[in-house]
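A single protein chain has been omitted from the complex, and every remaining protein chain is retained in its original position.
Labels for the chains are A and B, by order of writing; each one numbers its residues from 1.
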Amino acid sequence: MNAFGLAPLLLLFPAVGFILNGLFGRRFMDYDRKIGERWTGWLASGLALAAFGIAVLLYGSLATNELDQVTVNIFNWIVIPSSDFVVPWAMQIDTLSVTMMLVVTGVSSLIHIYAIGYMHGDPDFSRFFAYMNLFLFFMLVLVSANNYLMLFVGWEGVGLCSYLLIGFWFDRVDEQNKPMNANAARKAFIVNRIGDFGMILAMILLVWAFGSLTYDVVFESALDLFKEGQALNIFGQEVSIGALLTAVTGLFLLGAAGKSAQIPLYVWLPDAMAGPTPVSALIHAATMVTAGIYLIVRSNVLYEIVRASGETLVANLSINDLVALTGAATALIAGLIAFTQFDIKKVLAYSTISQLGFMIAAAGMGAYVAAIFHLITHAFFKALLFLSSGSVIHGMEHGHHQLEEDGHGDDQEEKFDPQDMRTMGGLRHKMRTTFIVYVIGALALAGIVPLAGFWSKDEILAQGLGNEGLVFITVFILLLLAAFCTAFYVGRQLKMVFFGKPRHEAANHAKESPAIMTAPLIILAVLTTLGGLLNLPFFSVGAVERVRGAQDSIQLELEEWLEHALESIELSKEVAGKVPILELPETPVTLELNVAGLSLALALLGLGLSMLVVYRRKPERAEDPDPLEKTPIWWFSVLPLNTLYMNYFVPAFNWLAHWLADKLDWEFWHDFFHDRIIRDGYIGLANFLNKRIDAAIIDDGIVNGSAKATGWLAMQLRKMQTGYVRNYALSVFLGVVVLIIYIIFLVK
Amino acid sequence: MDGFGLLSLLTFFPLVGVVIILLLKAIRRESDNLIRQIAIATSVITFVIAVVVLIQFNPDRGGLQMIDQAEWIPSLGVQYFLAVDGLAILFVMLTALVTPLAIISSWSAIQSQVKGYYIFMLLLETAMIGVFLAQDLFLFYIFWEFTLIPMYFLIGIWGGEKRVYASIKFFLYTMAGSLFMLVAILYLGLTNDTFSVPELIASRGTFAAMPVQALLFLGFAIAFAIKVPIFPFHSWLPDAHTEAPTAGSIVLAGILLKMGTYGFIRFNLPLFPEASFDFAPFIAVLAIIGIIYGAIVSFAQKDVKRLVAYSSVSHLGFVMLGIFSLNVQGIEGGILQGINHGLSTGALFFIVGILYEQRHTRLMSDFGGIWRALPVFTALTLVVVLSSMGLPGLNGFIGEFTILLGSMGADEALGSNAWIYTAFAASGVILAAIYLMWMFQRVFLGPLDKEENRRLRDINTRELVIFIAFLIFIVWIGISPSPYFQVMDASVSRLVGDLNLSVAAIP
Partner (left out) sequence: MPEVTIGWYIALSVALFTIGSLGVLIRRNAIIIFMSIELMLNSANLAFVAFARHLNDINGQVIVFFVITVAAAEVAVGLALIVAIFRTKHSINIDELHILKG
């Protein structure tokens, strides 16, 4: 008994939701606002839940059937017969994809439900839910694909949905009357496209190297070639497998950097916060941005072959090291930038970038399970944090609304930013539930035992310390510092939002959000608390056996569960006396007490410090400067890369485009070359020929000239015409004489 | 004669409509709507005939089929010779599909001299189908040049403000290129006593010597390069596109440009394989410059139509890169991308036409935020824009990916640096997002702050039908392009086989 045949429904449900809401949602809304909202909102949420149900069934089938992997073919997508190139639409159900499916559908169901409350009253309510379902569809395509090209469909599709949802309020403008949401959406899309550039090239390399894009085929051929130590003969030259895969994985890293907001492409994610908060929670925290990590984990065999082949980029730095360092550097820098933010969602955005850096670093260090583990726990607690911040914003807006209704609004100030933490304060009394779940999420993020974030972050840190090598230790130190930063900005945020006294009248009037919003928060808070159970380090192999006990067939341990999908882990094990093919960096199986202790101490230190530093002076005022503003940390507030791009690259491109279009193409090529030189040149030549050659020489010279010559000759000849008969007679006579002479002397 | 005249019927059927329209006054009272209906009916029936041709077509055969052949000018070796194969069939289908859509789209846009307009449209259709079916160089040249005349009048009479300038430029520019081809055709025909393409390919030895072959290649290539247009020859395109009436732009972008790429595949590659390999890097470089240049220049345009026109330069750069990869993936991708460009750019011109018809402006700064006013129109437009941008799951991606796949593996044609060509070409993916998203934002997003834009009406049924026709194919090719590859595969692999044979012969 298995449910694999139902797998296509996983994609179908959200697709149906998108089509129904897209086609009929607006009519519903126009017909009756209230019923329309209820129907469209619950239709979308129900279908998301249905997809979650399918994911659970798939999980159950996979766990009970002792199957590593099932491929569900839908139909062939691209077939080029004569070059034997086939790309199917096919779903790969294995432990990794099912894990992702569960996370994606589970979190997104909760966020759908939350959004029914959050988006209440928005004129485009139905459009929002259509997009959300479309996003879910593409995200599931991404995680369920059995080949890179189909993954890329999901990859681009979620990018599109991200574009649409960031730009959801596309007609909002900022102070300079610029369409900020539309700009943010466009920026996200274009930056992601830079990553896609890498993805496309990587896929093309894979096709030429292995003739396929299907994961299994690619991995197996790569392993075979690696085992035999053969070089590939492609592009008319010999390429070693290590070099080829270095290029492929490097290009994948570019793709992952775009989608998962890593250095140097992280700049779009903070701007993406312009979208509605449920979108920030779902797309820009829990699911879409983790696609880069999923890609690297999915390609773990390729990365490990590169590591094993010893191929390096520069000076002993392999692509794996580059991945790990990119992640670690991003984790630290984004953590530092988060210090300097005042927007409640921007802090969380940088925090997301930072946590994604942790995951990327884990994947780069070969700790694929830890990366996925952190991905899952992060999905829980970051979704929780974003949704809670949405609840806070909702409360602040409500308070501001209240003020306006009371008549204080006009003279207070024209612009009120409900996301500015400086205007908050003391919300713990106003919004109790939100406060409690927020604290749970924040502590999980900071890595406080026993919340989910502690376990997963600890596994990543332990991987860094548990291995030899300069890269590992560097990554470890960077991540440790990042962990400290995390605790600090989280503490700062908690203090600014919930503690102290309200610094604005709106905060004073804030109100708790409705149950439809708080219920998902509570569920996520529970998940955040218990999420660590997925992969507790105490349960070493023996322990797992004991815990299973009663339900023997269900695997609790993420580590063991995921191994079925992570081929490199399988291959790194000694099987029946055979030497392992790949050698993975060592992954600790027990809790590293020193690492755990160190990180916990740093986290507590960070939290404590932040509580001391921020808003120390009483009474608190919104205008008070941040005490960190005078420290070097504030340098990060200018967002160096973003400044570089927006102030130099973008204007340079603009200039180049306008120069090419206006000067080169239009003024030079079109106007000057074609119109001046060719057209006017031709007209000039025509005029020259007309006046100088044709009129002067041909017409005047030859045609009229011959006429004139004839006339002149006639003038001369007419003189012979005397009119005197005797002259004629004489000429006749002379003619006769001539004739006679001719006859007499010349004839014969 | 295994074609039973079906291809001749397909080619000349639009003329039936022309005759009926001309006789209308004699038969019954002539009215503009009646003329429109006859034109639509004629072009739709032509499409049906094309579908019949497609059903009869055997995709497993690589060579020409459904041949219609007759002596025409025996003393010169000129034949009336129509046939179809996998290289042409999709272009024929595209013509038969896009022409009726263009004709339907001009229902309300064309209000003056209706009779002449539809006659020219139908004449154009005959000429275009003829170009794709003719297998005799002489016949081909006649059809090729004949496409210019209706287009010249379509731009010159029903065009925008600078229509006379644009139409003359279009006519002279393409005509000038064609003359080089004429010289090459005459040389080929008179030295071999035949103008039939298959026979010329069979007797390739007579002009395979190098300077001759290269010159002949260039003769054809210049004509086709101007038509495509390849990078430095693109200057007529923005003028012609911008000034042409909407349907003219649709046909121009959708089909006429494809005549250039088709010409390369049909004539240059099989007739001059060695020269094709010699010139491949050169043309590929121009194609890549076109991809990047067209995309960057598009971004700086103020006029939507001009933006779409320049985007054609970029897209056709991809097509040319694919063709001159000279391998199966590249050429099949090139053909498919030609079709894709016809659909998505045709649809984009149609979209601009709808806006222009109501607002009489094409400047992006005159729009903004019209998503609020036109939700259905905008949603459909977004799909077309994404298709043009190459979003996977829609048609444009399949073409671009296959082309890049081809160019990466084109070490025979482009040398071992093929990956550099591919990397540069792939940057077009980023640039396309930049200019298309910018256009989409300027027109559809942002605040709806102009009073005129509030009064825009959303699309009507006629426009919806056209949209759906475009979108069916955009989505179909996107999620299941296999039938399209299937139809051309035998012919393309045969062509590539011949190409490789001829190169293998060179020591």
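Everything that follows uses one rule, which is that contacts are C-beta pairs under 8 Å (C-beta built on N, C-alpha and C of every residue); 3 or more make two chains touch, one makes a residue touch a chain.
This one's a predicted model, so the numbers in the text were calculated from it and none came from an experiment.
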Requested in this report: Over the full complex, note down every shown chain the hidden chain is touching.
Outcome: A
Query - Interface with the undisplayed chain - residues on chain A - result: 717-726, 729-730, 733
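Criterion: only the chains that are shown with their structure count from here on.
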Report summary line: chain A partner, complex, touching residues on chain B are 169, 232, 235, 238-239, 293, 296-301, 310, 327-329, 332, 369, 371-372, 375, 379, 386, 391-393, 397-398, 401-402, 404-405, 408-409, 411-412, 415-416, 418-419, 422-423, 426-427, 429-430, 433-434, 437-438, 441, 444-448, 479-482, 485-486, 489-490, 492-493, 496
Query - chain B partner contacts - residues on chain A that touch it in the complex - result: 22, 26, 75-83, 85, 89, 149, 152-153, 155-157, 160, 163, 167, 170-173, 179, 182-183, 185-186, 189-190, 193-194, 196-197, 200-201, 203-205, 207-208, 234-237, 653-654, 656-658, 660-662, 665, 669-670, 673-674, 679
